[in-house]
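One protein chain is absent from this view; the other protein chains keep their places.
Chain lettering (A and B) follows the sequence in which the chains are written, and residue indices restart at 1 in each chain.
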Amino acid sequence: MSASTFVLVLDLLGTFVFALSGALVGVNKKLDLFGVLVLSFAAGNAGGITRDLLLGATPPPAISSWHYVVVSLGAGLLTFVWSPVVQRMQELISIIDAAGLALFAVSGATKAMDFHLNPLAAIMLGVLTGIGGGMLRDVLVSEVPTVLHADLYAVAALAGAAVVVGSYYLPLFTTTASLAGGVLCFAIRMIAIRRDWQLPKPHQPRDKNQPSPS
Amino acid sequence: MSASTFVLVLDLLGTFVFALSGALVGVNKKLDLFGVLVLSFAAGNAGGITRDLLLGATPPPAISSWHYVVVSLGAGLLTFVWSPVVQRMQELISIIDAAGLALFAVSGATKAMDFHLNPLAAIMLGVLTGIGGGMLRDVLVSEVPTVLHADLYAVAALAGAAVVVGSYYLPLFTTTASLAGGVLCFAIRMIAIRRDWQLPKPHQPRDKNQPSPS
Partner (left out) sequence: MSASTFVLVLDLLGTFVFALSGALVGVNKKLDLFGVLVLSFAAGNAGGITRDLLLGATPPPAISSWHYVVVSLGAGLLTFVWSPVVQRMQELISIIDAAGLALFAVSGATKAMDFHLNPLAAIMLGVLTGIGGGMLRDVLVSEVPTVLHADLYAVAALAGAAVVVGSYYLPLFTTTASLAGGVLCFAIRMIAIRRDWQLPKPHQPRDKNQPSPS
């Protein structure tokens, strides 16, 4: 298996897992079959598609290559038919989801650097590639995107993307940096899940008269 | 009237009816005049605009040609002023809406094939052209898009787009295929309305202890 085939396989695995998460949300919201498939595709591909639109790289591979479509819809169909089974595999899914996040963050940042964006923008597009699918998934079912208020998720993607972008200014091999970035993102995400790490929330001084939560 | 004028007229008619549906939602949600016009434009044009962005066909005709803008805002103004009249014409509107869906599905798939997308992607973009406007309309008023959970709507668009895309691999005239695809989409949609056809919903095994609906 060549290097580019290996990356494609990883990319499709990430798409597949993200699509599973979209389909599960669709099933839980009692959407019909078509709705579940739309959420699968959105969750699996919206991050990469938005990145590509911003870069002017049209049509995005998620549309123009049939691999992504088939993988996304396959995940959606699977979940539609066997949602209880998929739901019982939540722990496995959250591990593969962390791997998908790592991969999307790294590949998104790399693609942005290849398009000669500045490093800050490349990091942002790496994060967007990782979280965009989940955001659209939640907006479509009229929920505030999970990534905006719960869990240490985006920060893991940020760290992974930053390592990749930083490596362009250091005497490092791209492959080494991609691997390091991906592993860092995956590790942060997994530890965050295990220890329930959260980002700080803003002070709410107007709630002072409520009973203190501690 | 030449063939291309005929298509433009049909396309504008579809835009007009979709814009009516957007304006009605805006009126029912008690938006102000501007809000109603935004929903008209979004419902009438978001599907085609998203397709064009994904294809890299910028600026989209819905923006660069004044026809679409005038037709959409006209529908919005009409509904704003005479919403009771428009509301009483629901049945007529649902018929023209089915025609609009047929037309958008066929024209969207055709445009995608002209941009050399693969057949699967072309069918998806046909469906997106047909349903994208209604989806943005619903998201903007903070509702889960109707097309994701109720009614056989997207499947009609899918069938129409599939016929058009399939015809590229058969010794068929494009005009014949477009017509066949359009008629098929329209027919499925109308029958679905009459018989209240629905797509299957996922099993909800956790609701077992609730009284069975049958």
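A few notes on this one:
Everything that follows uses one rule, which is that a residue touches a chain if its C-beta (ideal position, glycine included) is under 8 Å from a C-beta of that chain, and two chains touch if they have at least 3 such contacts.
Quick caveat, the model's predicted, so the values are computed rather than measured.
Only one of B:L39, B:A75 or B:V165 touches the absent chain when the whole complex is considered: B:L39.
In the complete complex, the hidden chain is touched by one of B:V27, B:V163 or B:A192, namely B:V27.
From the options A:V155, A:L172 or A:A187, the residue with contact to the unseen chain in the full assembly is A:V155. Only one of A:A43, A:A75, A:M124 or A:A162 touches the absent chain when the whole complex is considered: A:M124.
Across the interface with the omitted chain, subunit A contributes residues 53-56, 115, 117-118, 120-121, 124-125, 135, 139, 142-145, 147-150, 154-155, 198-205. By the touch definition given at the top, subunit B reaches the unshown chain through residues 26-27, 29-36, 38-39, 49, 53, 56, 58-60, 63-66, 69-70, 80, 83-84, 139-142.
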